[in-house]
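Note that one protein chain of the assembly has been removed; the remaining protein chains are unaltered in position.
Our next item is chain A:
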Amino acid sequence: MKLKNKISIFSAVIRLLLLVIMWFTLSFVIKKVAYKNIENTMIEKRDKFVNRLNTSEINAFIERNDSTELYVSFSNLHSEFLRLYRSNNITRPKDYFVNESRKVENETNEYRVLYHHFSYKNTNYVLEIGEHLNEVDELLDKFHLVILLLLTATLIVSHFAQSVFIDYLLKPFQKIIDTKINLINEPELFDHSKVHTTTSDFAVLDDGLNQMMDRIQEQFKKEKQFIANVSHELLTPISILQNRLENLLNNESINDEGVDKIVVSLRNLDTLKRIINNLLLISRIENHQYSNFESIDFRNLVSELLADFDDRIEMKQLHVLNTVENDFVFEGNKTLIHILIYNIVFNAIKFTPNGGSLIISDSFEEGRYCIAIADTGKGMTEVQLSQIFNRFMKINLEEEGQGLGLAIVSSIANLHKIEIKVSSELNVGTTFRLVFPEVKK
């Protein structure tokens, strides 16, 4: 998962959590404030009422000293009430608030009620002051809704703002990934220009990458130069030796023994030449010195190739079945692709006993073109199979060649992003399958 997405998800979760907490807290606080407000009003009323008690006509009510008497007063719309009665209980706290339902003229309503206990001239009284709660609750509900909406809106807006900002912030990082990290296997194509950023971490990363790639490119250049030098410095003396021995061979004064030695020397020289040429080829491929890609038609290529091998096929009396038939055009280096298939077919012929079979076919596997080269040769063990692409690897020592054929195959396949799948069974045969990269549309 991308860093950007991780940050987005994390902050979205945190924000959602905050929203829930905020919502609960705000609801609680607002409710408290609202109640406090009501309670303050009620306390004011109580004070007014208690002060008036000393002087007003209600004195009469208390003078009557009738414990059953009640003084009750309701406002017209039942939004508030006052109630005064004698009490014998003096253990209760002096002042407290409760929520209570009261039935007034067949109408039940929720009230906030203040209980006020006091003594007046050695008599205990209870004063109840009630405030209607319906309106407050309705108001609170509306508040809740508004808060919820506001918080949600904040959440959404801040989420988008953050996404945009993170995008902007990570832009240099994304650029480093797109233009540098993704091309790390192709130092030739590496872009050394600095990525513009004010974030120091990215600048450090970018600088580090540039330095690393500079060094790699330097190495590549050196290797290329080395290869060119080796090719010149080694092949020139070989050239001289070979031509001198060839001239000597036609010199009448040399006896049979001399001729034999010259021929053996020429053969060794030829082996040396082929090894150098093959190593140079691998190096050149791995240095991306083969860039001219063109369209390749495998039907032509395979039939041309088999025509080239006709004598070997005939002499070994191999049954060859070529069913390459699909329309597939591959963009690649023709010389290299030819070498790739040539070496595989060559091996197949080499390791198949007289009278065996060689089958070359093509197909599409999950949309990817695939060429299979199967033989009924001597096959390989698991261990041998795991080593066949190593340089100088030979299945057995008497075998002709230098063990570079499949190393070359592997280099060419890598360059063209072709996947090679090999399956083999001892004394049954081997199948090489070349799976080509998906065609970009």
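Definition applied: a contact is a pair of C-beta atoms (placed from the backbone, for glycine too) under 8 Å apart; a residue touches a chain by one contact, two chains touch by 3 or more; residues count from 1.
Note that in this section contacts and distances are computed from a predicted model.
Peer 1: Between "Cytochrome c-type biogenesis protein CcmH", "Aspartyl/glutamyl-tRNA(Asn/Gln) amidotransferase subunit C", "Response regulator transcription factor" or "Sarcosine oxidase subunit gamma", choose the name on the UniProt record of the chain that's been left out.
Peer 2: Of "Cytochrome c-type biogenesis protein CcmH", "Aspartyl/glutamyl-tRNA(Asn/Gln) amidotransferase subunit C", "Response regulator transcription factor" or "Sarcosine oxidase subunit gamma", the absent chain's UniProt record names it "Response regulator transcription factor".
Peer 1: In the full complex, which of A:50, A:228 or A:393 touches the chain missing from this view?
Peer 2: Considering all chains, including the one not shown, the answer is A:228.
Peer 1: Sort through A:250, A:295 or A:354 and give me the one touching the missing partner chain.
Peer 2: A:250
Peer 1: Using the document's definition of touch, tell me which of A:318, A:404, A:418 or A:435 contacts the absent chain.
Peer 2: From the options A:318, A:404, A:418 or A:435, the contact with the absent chain belongs to A:404.
Peer 1: Which chain A residues touch the hidden chain?
Peer 2: Chain A touches the chain not shown through residues 228, 231-232, 235-236, 238-244, 246-247, 249-250, 256, 259-260, 263, 266-267, 269-271, 273-274, 277-278, 280-281, 284, 289-290, 292, 308, 311-312, 315, 335, 339, 342-343, 346, 400-402, 404-405, 408.
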